[in-house]
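As you look at this complex, bear in mind that one protein chain is not there, while each of the others sits in place.
Moving on to chain A:
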Amino acid sequence: MAQDAGMFTVPQTVGSVLCCKCGIPMAPNAANMCVACLRSEVDITEGLQKHVIISHCPECDCYLQPPRTWIKAQLESKELLTFCVKRLKNLNRVRLVNAEFIWTEPHSKRIKVKLKVQKEVLNGAILEQSYVVEYVQQDHMCDSCSRVQANPDQWVAAVQLRQHVTHRRTFFYLEQLILKHDAAARAIRIKQMDQGIDFFFGNRSHAVKFVEFVGKVAPVRSRHDKQLVSHDPKSNNFNYKYTFSVEISPICREDLICLPPKVAVSLGNLGPLVICTKVTNSIALLDPLTLRHCFLDADQYWRSSFKSLLTSRQLVEYIVLDVEVVSSEVNVGGSKYVLADAQVARVSDFGKNDTIFSIRTHLGHLLNPGDYALGYDLYSANNNDMELDKYKGLVLPETILIKKSYEEKRLRKRSKPRSWKLKSLDMEVDDSKGRTDQEKMNKEYEEFLRDLEENPELRFNISLYRNKDYQPSEMASVTDGEDVPSVPLDELLADLDLKSDDGEGDDSMRE
């Protein structure tokens, strides 16, 4: 009967009837039997499995879900509960209301789960009953553990990352990127090689994922191959070893490049001399004399794989004598540049002779008279480049300045410890060739750290950690108005002390 608001309705209290079987008074229900009598009549757990056998790998604590998946689960965990319930057949006949574990001795190899199910019986009455399912754990080594047992150093896929340049800056940077994104989490082994790093994985898909990650952060070209290891003729299973060869482009930041004529034309007649300003999965090129910029992505670069004319090894220090701003501030792809005419002299010449160069530079916004800058000395460089020869009648500028130098100030600072530090990957160093020069590596690493300090955009993608050993100096530092660029404190992450290896503090300030 519809009970509208305002209509007088008699409150209805439910009476009690006697259970038709045992005669105890109870509230009436669809079957008109008390729960006990109903339970004795009908067993809704009839036909359900009460005893199941599951396979467990003792090495890695995984449980087998046939046909082939191994699921890692702790005892009495949510994953194990889901797995146990999934293994029961016929559970779709009843409705599962609740499932929980009953404690069993950990080494008894028995897991007990109490399930509460509901089913409709007789004429519409829903009966709820709980019952216990016992799982017997049988030990059976999973495939990956048995493979590891057979040969611990076995790898299935290898990624060989190479860059044919003389420095290791790219690999330092890549190492930090990999650490930040945890891309090499699945690697069995990492080995440092001459001009590159090798990564070994247990699964081809992990290697593919890693190769794709590298492809996103650097302009690469890759190829892959496989080698047959074994073959099961009965089931036609083939086991291979997969190798991925990934080559990173040799163009790095701050390189001076002479573009081949075809490329220059395709980029809109970009002056053949360009500086590489940024390398991600595409290369950003800037013409320092006209402040024009363009991007080359990996495919485009590898189609016309040109090399750089001069690399940052060949940077020479200059002192700036005079700066005249020519154009206004231009925003080129996120960074600001100002075209200026400058008079510079090489530091090696300064004071000894009068060699002064009048050049055009794109660093007008940074340089003031008296500053030191690093640049390429084209006046005295001996260029042996095929592309340069193709240009007839090209007038080379004498100097191209690349960046401001903080060398003097660093000397004054006298290598105080930094307030931040970096983590590193667990790499094996290949000593077999005997060519590793530790001194050279340290110097390059130091330059890499300096690079990080000077360029905030480089720091963007990597995680810096607070150095516990660093104490800010008590004495007032002698400043000359301009300080050596350093990393602001709020960009640093504090290390979690709980685990020494993988702690990344996520409760501290982040950039």
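Keep this in mind: a contact is a pair of C-beta atoms (placed from the backbone, for glycine too) under 8 Å apart; a residue touches a chain by one contact, two chains touch by 3 or more; residues count from 1.
Just so we're on the same page, contacts and distances are computed from a predicted model.
Asker: Among "AP-3 complex subunit delta-1", "Isocitrate dehydrogenase [NAD] subunit, mitochondrial", "Aminotransferase class I/classII large domain-containing protein" or "Eukaryotic translation initiation factor 6", go ahead and choose the protein name stored in UniProt for the chain not displayed.
Answerer: "Eukaryotic translation initiation factor 6"
Asker: Touching the hidden chain in the complete assembly: which of A:V42, A:L122 or A:C145 does that?
Answerer: Reading the full complex, the residue touching the unseen chain is A:L122.
Asker: Which is it among A:L18, A:V229 or A:V326 that touches the chain not included here?
Answerer: If we include the chain that is not displayed, A:L18 is the one touching it.
Asker: Hey, which chain A residues sit against the chain that's not shown?
Answerer: So the residues of chain A touching the unseen chain are 1, 10-23, 28, 31-33, 122.
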